[in-house]
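Remarks on the structure that follows.
Only a single protein chain was left out; the remaining protein chains are all shown in position.
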């Protein structure tokens, strides 16, 4: 892995982040694929994720999307944090559903990034749509191989 | 508890919802107080809630706020669901912090509701600010004592 | 024009709406193209649109996007209104710029719709990104040729 190969760099960042992301591990979130500015993650809705209406807690759908957002905006090995996020809940996610979140970069300029994350279930139904605004901060995701510093 | 006492009704709805909200229980979220259109919930940031940057996962801060939102907008014993939510992350929440989410109703008309949820830590620092739009649907939170049906 | 031709119906709805949309006309907004769930509109930044920083007022960039959103979500000849909108301002729009807003439908189910509107300038620079949630209400855009009633 080195910075001259953006896909390898994105993968190395994702591995480093995932190994430290206890919350994502606890929820059974898995990283299906990553690339520069993109990430695909998934999660199964088990009983521990149900809310008072008997469907998947919206907070955990958000958490899946937010994690995909984090992996996408940190894929350049420049630490980035979420500033503002918005989610629209379109259809309920039910016990046993496998949810997949696909993060796409729609803007990157200076320290600012904007990412859309689409959440679907195993039947391709559109469960939720998330938009996140990120900002680069000091530091690298993986030491010794910093990406270009943000301007 | 009966519908002619709005505070008692809100408490009964909260008890019923909490007993079924496995996700909130798993995260150690507690209900500090509820009332008509309001709710105060709290949660401690333990190690299982940390993300890849070593701070509380934003998704779990959202989950705390979203749960307070749910308890506030379901406090009239008319089932309500989240449609759109927005969160701004203002300061990091750290290991050991106790986060408190206070939900306030800022609009209610027809089937639509709008709620603001402020998240602070044990020192009163403003950690995040959440806004949620709800919509009433069919059904009551607790059977046998339905609130006024939504128009 | 009839309801069996969705493109012709979208165009007829756009013509009817534009003829009544005095605000859009006053701002010099023009409709470049429309289709089922889509619309492309544009506007030139003249001196009357500048704000206190000497750049295009963000409210008028929003107004262009919101108008494209309205034309897209009303393209089925079922009256629809904006409920919640979000905009991220990515780069300033300057005097003389021609701004184009392209609206795309990302979800439609029951009475609810979700639309993304991308605003670019004449050089293809990404000026702003807008997301709007719509809800269908009673009535048709053009009389005598109602679309399928919303469920």
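Residue numbering begins at 1 within each chain, and the chains themselves are lettered A, B and C in the order written.
Operating definition for what follows: a residue touches a chain if its C-beta (ideal position, glycine included) is under 8 Å from a C-beta of that chain, and two chains touch if they have at least 3 such contacts.
Since the model is a prediction, treat every value here as computed from it, not as a measurement.
Visitor: Based on the whole complex, identify which of C:9, C:34, C:70 or C:119 touches the chain you can't see.
Guide: Of the listed residues, the one touching the omitted chain is C:70.
Visitor: Which positions on chain B touch the chain that was left off?
Guide: Residues 86, 88, 90-91, 106-107, 109, 112, 114, 116, 126, 129, 131, 133 of chain B touch the chain that is not shown.
Visitor: Footprint of the hidden chain on chain A, which residues?
Guide: 83-84, 86, 112, 133
Visitor: Give me the chain C residues in contact with the hidden chain, please.
Guide: Listed in rising order, the touching residues are 16-18, 20-24, 26, 47-54, 56-60, 62-67, 70, 74, 79, 81-89, 141.
In this section, only the chains that are shown with their structure count from here on.
Visitor: Taking shared residue numbers divided by all residue numbers at the interface, is the value for chain B and chain C over half (same) or under half (different)?
Guide: Counting shared over all numbers used gives more than one half: same.
Visitor: Quick check for you: after a Cα superposition of chain A on chain C, what is the rotation angle, between 0 and 180°, in steps of 5?
Guide: The C-alpha superposition of chain A onto chain C needs 180 degrees.
Visitor: Let me have the rounded angstrom distance from the C-alpha centre of chain A over to the C-alpha centre of chain B, please.
Guide: Their C-alpha centroids are separated by 24 Å.
Visitor: Where in chain A do residues touch at least two different other chains?
Guide: 86, 88, in rising order.
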